[in-house]
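In this view, the complex is presented without one of its protein chains, the others remaining in place.
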Amino acid sequence: MTGAFLEVRDLHVDFPTDDGTVHAVAGASFSVSPGSTMAIVGESGSGKSVTAQAIMGLLNPRAAQVSGHVFLNGTDLLECEPDDVRRMRGSVMSMIFQDPLSSLHPFYRIGDQLVEAVRVHQNVSKSQARDMAIDGLRRVGIPAPERRVDDYPHQLSGGMRQRVMIAMALINGPDLLIADEPTTALDVTVQAQIIDLMMELQEQTGTTMVVITHDLGVVAEMAKDVCVMYGGRIVEHGSTDDIYYRTSMPYTQGLLSSVPRLDEVRSERLDPIPGNPPSLIRLPSGCVFHPRCRERSRVEDDLCRTLEPELLEVSPGHTARCHLVDGTGGAP
Amino acid sequence: MGAYVLRRVLIMLLLLLLLSFAVFVLFSLLPADVARLTCGKICTDQTIELNRIRLGLDKSVFEQYWLFLSAIFVGRTYGVGEGAVVCEAPCLGWSFTKSEPVLELILDRLPTTIFLALGAFVLFLIGGVLLGIYSALRRGGWQDKAITGVALVGYSLPSFFFGLVVIYFVIIRWQILPFPRYEHPWDDPVQFVQTMILPWLVLAILYAAFYTRLTRSQMLETLGDDYIRTARAKGLPERTVIGKHALRAGLTPIVTAAGLDLAGLLGGAIILEAIFSLPGLGSLAISSVTNPDQSILVGVTLITATFVIIANLVVDILYAYIDPRVRAS
Partner (left out) sequence: MTDIVRVTDLRVHFPVKSRGVFPRTIGQVKAVDGVSLHIGAGETLGLVGESGCGKSTTGRAILRLLPITSGRVEIEGTDITDLSRRQMRPRRREAQMIFQDPYNALNPRQTVGSIIAAPFRIQKVDPPGGVRAAVRDLMDRVGLNPEHVNRYPNEFSGGQRQRIGIARAIALQPRLIVCDEPVSALDVSIQAQILNLLSTLQEEFQLSYLFIAHDLAVVRHIAQRVAVMYLGSIVEVASREDIYSHPLHPYTYALMSAIPVPDPHLQAERQRIVLRGDPPSPVDPPTGCTFHTRCHIAQERCRTEIPVLRDMGGGHEVACHFPLTDLSATAT
């Protein structure tokens, strides 16, 4: 696909373990156009973080087997030398993580951690780097950055720490920012601050963003496009409108009807997806979702149990992995 | 930070006081009759009694302790008149078997022990930590398995056995080194090194085994931490990630163990000093048991305990230096 800034094609990540091979990601493909925000949603263990880490080249090659293609601006990162990918990390592409406290080194001043991030990639003096660090902190809305720069992570609140993480990720002006559950560990009022900040900064810098979350509200607020992941696969992909208003995959449907909503008391009971997520070692045959799916009776010949559906086009730019999608745009 | 150190030093002094009292009481509870032990070959009840008075053993433990304590600052005279012995301040007691002040005896032996301890310490700390890091990085590989295996053996070797085996092969069978005969380095540096090298290596290997295991497990723990992932995501080279971020985070228990081990060694490596006939604190302690002299034992015990307490203090201050969170509270 041309025009995509990040394109992931047929990504597979396996972890061989004593109990068997964990197929954490099985054939994920998606692309993100420059300057836009894509969200990856899915429940715990669906492979979101592993996908992100595979893009960043952060998976330990001794533990993980990665195959497929990750094109960043036309370059296949999986073909590059590890050291070249390392040089791109933190400069061309950056990442922030869920827990800002544990993600910052507890023993170093935040200023030193920022300076370090600058100086691996840019040939500047310590004091120049320090000025850049203070500037970066100011940009993410940390009050009195000249003083804060000498604080240790434990002296900051959770929201401030996440701001520091964002400052660190953006300090070398990356083109791609991957945020893995950036607000999950924060209170809602602080989450609102961080979301605002990220969207503001994106507007200023035009950074392409991939936001990983399990919160469908955060997706609705931040993203233009959405990938829904289940059992290591992308099961539905489209614009936020496609996903929320023209849902075409029973799992996405189930997710949407599982969440209690603030804006309406729907009924006394929620309508949850039955059962539990699958084991990634022994995945169900056919459609990975079929043991929990309530629509499968509508598919003939028990096809859901025997044949894995392809990611089929529902409408241009909207695909879903379900036998009910017949390619004519009919939603289940 | 300054207030913190000051407070810790005050606590340390208090602890030392308590500890010296405890040692004193403990030894005074021993069944051995010191007055009899120190009275020599021809002993009448009368000389024993005189001895008792001369040593102050007729007084209560508290008074004895007070005498002992004040002697450190103002010195002490044992007995009166003709046979009186003067022990000048600082006086840690008087050895009647050796007719010398205890402190003199200890200071005489201390350099040997310090050389032995420091040399071994540097060797085992560097060796152990480096091997531990390497092993952690090669986790599961054959290098890791080999190192952990050897470390396990080293860890469980009894030191006297290991020491004797080394002496047997290196000195007796292969005659690579001459028989150990201790000389101070300023007197005869060559002889000093030739004598010390084996005990250094033996101690280093015994202790390094432990540090390899400790460092390996610490590194494996910190390498899985979130901030290590952040360091990699920043694009830092693996060298920096491990040598700076991971090591610093895993350092605390290593520092603790190293501090206490060094203090222990400074108190005398009893067995190795005996095997390699090194005139250190350990052999002094042994001789004061085989040829009973309680005042030497009290002195050596106190010195060793002082080392341990000081080591604790140093470790705590290092902690605060390593971990800013400790500094805060």
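Letters A and B mark the chains in the order given here, with residues in each chain numbered from 1 onward.
Basically, a residue touches a chain if its C-beta (ideal position, glycine included) is under 8 Å from a C-beta of that chain, and two chains touch if they have at least 3 such contacts.
This is a predicted model, so every value here is computed, not measured.
Considering the whole complex, the residue from A:G68, A:P106 or A:G217 that touches the absent chain is A:G217.
Of the listed positions A:T21, A:Q65 or A:S258, the one in contact with the omitted chain in the full complex is A:S258. For the chain missing from the display, the contacting residue among A:G159, A:P182 or A:G232 is A:G159, taking the whole complex into account. The missing chain, though absent from the display, is touched by one residue of A:A52, A:V149 or A:I273; that residue is A:I273. Residues touching the missing chain, restricted to subunit A, are 43-44, 157-160, 187-193, 195-196, 214-221, 240-241, 244, 254-256, 258-263, 265-266, 268-274, 276-277 (touch as defined at the top).
The working rule: only the chains that are shown with their structure count from here on.
Centre-to-centre separation of subunit A and subunit B, using mean CA positions: 54 Å.
By the touch criterion stated above, subunit A contacts subunit B in their complex at residues 56, 58, 62, 83, 86-91, 94-95, 97, 99, 102-109, 116-117, 120-121, 152, 154-155, 165, 168-169. If you check the complex, the residues on subunit B that touch subunit A are 139-140, 225-227, 229-237, 240, 245, 248-249, 322-325, 328.
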